[in-house]
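Excluded from the complex is one protein chain; the other protein chains are retained at their positions.
Which chain is which? They are A and B, in the order written, and residues in each are numbered from 1.
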C-alpha cells in the first residue's frame, strides 16, 4: 500500500480532477451524476449502475429523476439578476419547473439567503417535498427593487433512474475494504469534489499493486444512494472488514477522523495511530448517528466497521454548503496530506501481522549481527535499535506490529522497518496472520 | 415517576413539615421518635414497629429507652443559665439522670463546647456509656462565674423499646426500591429533618402512581435502627434492587452523591447521570465505610445497591452537628432541588428500558413521517432530531435508554421523549424489559 505514496504530484492530480468535475450540476439523480462518473472512468474501470425510479430500498424508494437545463430571475429590464448558468447553487436542488411573473414580495418566499454571511450563496435541497426555490447572496437580495420579476426554472422531474459507480480492486482474498464517497453535491469543491477525486486517484494507483484485501470503491449519491447500494448488496456486506467514508478532504482544517459505531474496530485504531503520529493537529472523535454515509453503513442492522475521514468537521466551517466552498477553498497540499493519511491507515490494515521472535529467551546478540554499536557505555540509543528491541521483546505471537508500535510510542512504519531488518538477520519469522 | 415533579409548591411543603418536626427532641429511642412518626402519619399510612430493649440484632442489642422531661443549670440567683427547653441540644443525648450542686470547676468536666465556633452549641451523644453532660456555646461558658450551680437532668433510661416507621408503595412487581433516612437527631434542620420530610412528601405523591417497582420508605434511628431493621427483614433484602439513603438535603451546598459499595450499580449510574445533566455543581464520590446508614446496607454481608444523597458532605460544613443547623440553614428551593434529583433518578430506574428499532437497516425515512425538516442543506440540526437519530441507531436490543443518553451526551428525559415520538411513528417497539 505504502507504494501508493510514491507520487510527488498526487496533490496536483487530485486537485486537477476536482477542478474538472467542479462545474457539473450534480444532484441525487440525473445527468450531473452520469457526467461525473464519466470523468472518473477516464482513470479507473468504473462499473456504473442505473436503478429505476420507484425501486424500493428498505424504508425508502428511489425518487424521480431530476434534470435541469436553465433557470433565472429576470428584472423588468430583462437582465438575469439570478442565473443558473453563473452558479448552479442558485437553484434549490429538485426544484419543480416554474415559469411566471412574481412581485418581489411573493418571490421572496421562494428565496433562500444567509443573512449572517451576506456575500455567500447557500446550497439547499428539496428532494422529498415538491417545491421550487432560488438561493442567492443576501446582499444581492437586499438590492433587488420592489418590482415584478420573470422567473424560470426549466427542470424536469420524471421516471428515470438513480446512478452510481463502483470499482473493485481484487486482492488475494475476498475480504474487502470499503471506500465510499457521495457524488450528489453541485459545485462545491471540498464537499464533495475533493473526496471523489482522492478516491479515484487512489483506486488508479492501487490497480498496479498486489494486496491481501480486495478494495471496493463506491461512488454514490448521499443517503439514498448508500441506502440503495446496501439494499442491492446485502449478501456482500459480510465481506467488508474495514471501511472509510471520505469527504471534505481538501481544506486546511482538521484532519478529523470520526470512529465507526463499533468504536474500536481495526480501522478506528489504525486511523487513531496515523493521526497521533502525524504532524498535523488531527483529532479522533466518537461515532454519532449524524453525518455522511457512515450513518447508513453504521446503522444497527449493518453495523459495519466504517469510519469517516474529513478535514474540518462538516457543518462546522463557515463555507460549509455555500458558494464559499469553491476551488480556492481547497489546496493540492491538503489533498496530498489527506491522501497520505488514507494510504498509511490502509498500509496498517494490509500489513499489521504478528511476527515471532525466534530467540525469545533473553536478548539475541545484536552486536555480532551488526545491529548494535560496537563501543558500549554511552547514554541513549538510536531509535532504530529501540525499535529492534521493542519488536524482539513483543513478537511473542500475541502482539501485532500495531500493538508493538502503540506500546513503543513509535510509528507503525518504524516498527515495520525494524521487522525487515530482524527478519533479514534470521531473528524473526512471520506468525499466523489471518485476515481479520 | 416524573409526574411527582408536577408540584410547584413541593419545596415549601417539605420545608413546612421540617419546621413542624424540628422542635421535637429525638434520640435513638423514646417519645421524640414516636411523636415525629405521628407527624409523618398525617401524610402517609405509616406502619410503626416497637422493638423491646434487649432485643438482639446481629452484634448489637436494642438499648434501654431514653426519655427526658427537663434539664437545666441554675446559678446561685436561681436563673436557668442553661435550659433544655430553650434548646434540646443542651443535654448530651442519653444522659443519665442527675440532680445536685457542683462548683463550676467540677461541672465543667461535664460540659461540651466548641472553642473554634464559640457561638454554637454542639450536639453530643453517649448512647453506649452511662454518663451525663451538657452542651453550650463556648462564649457562654467563658462568662460563667466561679460559683456553685444547681444541676438537673430529669431523664429516664429504662426497659422500653426502639421505634421505627415504614411505608410500602406497592408496584406491579415485588422488586423493591429502598428509601431510608434516620430519625434520631434532636433539633437539627438539615441533619435530619430535611431528609425525613422529603421522603414523606415523596411517598405521599407516589401513592397515586402506578409503578413497576415497589417503593419501601424506611424511617429508622441511625445505626442501631438500621441494624435492627435489617436483622428483622433479612428475608426481604433480596428484593431490594436499588436504594438511596437521604439526609442533609436542605442546605445550599453540593449536591453530593456517594456511590454504593458496588460502585457501578444502576442507582449509581442513574444518580451520576442526573447530576451530570443538572445545572448545579454536583459531585459523585466513591463509597467509603463511614457515613449514614448506607454503612449498614452496604456492609459486606448485605452489600445492597444503596447510595447516599446529601447536599454538603456530612461533617464537612461548619454547622454540622451544632445549633447552627437550624431552620435558617435550609431553604425551600434547595429542598425542591434535592427532591427533583431523587425523582429524576427514580424515573430512570423505573423507565430505563430497551427499545427495538423496527427499521434497523439504514435510517428510516423520517421526512415522510414529519420528523425531519423539509428543506435540506442547512448546517446543524435540532436536538430533537439528534435524539431521534441516537435512539434509532442504538435501539438494537443491547442498549437501554440510559446507555443511549450517556452515549449521546443528552439527558435521559430528552431520549425518553424521542422514544415516544418514534414509537408513535411505528419505528420502535418495546423490547424485553426485565426488572433488574
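Here, contacts are C-beta pairs under 8 Å (C-beta built on N, C-alpha and C of every residue); 3 or more make two chains touch, one makes a residue touch a chain.
Treat the numbers as computed from the prediction; the structure is a model and nothing was measured.
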| item | value |
| --- | --- |
| Sole residue of B:273, B:295, B:399 or B:421 that reaches the chain not shown, by the stated touch rule | B:295 |
| Touch with the omitted chain, as defined above, among A:62, A:184 or A:392 | A:392 |
| Of B:123, B:213, B:257 or B:329, the residue in touch with the unshown chain | B:123 |
| On chain B, residues whose C-beta touches the chain left out of the figure | 57-60, 92-93, 112, 122-129, 131, 133, 223, 226-227, 230-231, 234, 261, 288-290, 295-296, 298-303, 315-316, 320-321 |
| Touching residues (missing chain, whole complex) on chain A | 357, 359-365, 367-368, 374-381, 386, 389-390, 392-396, 408 |
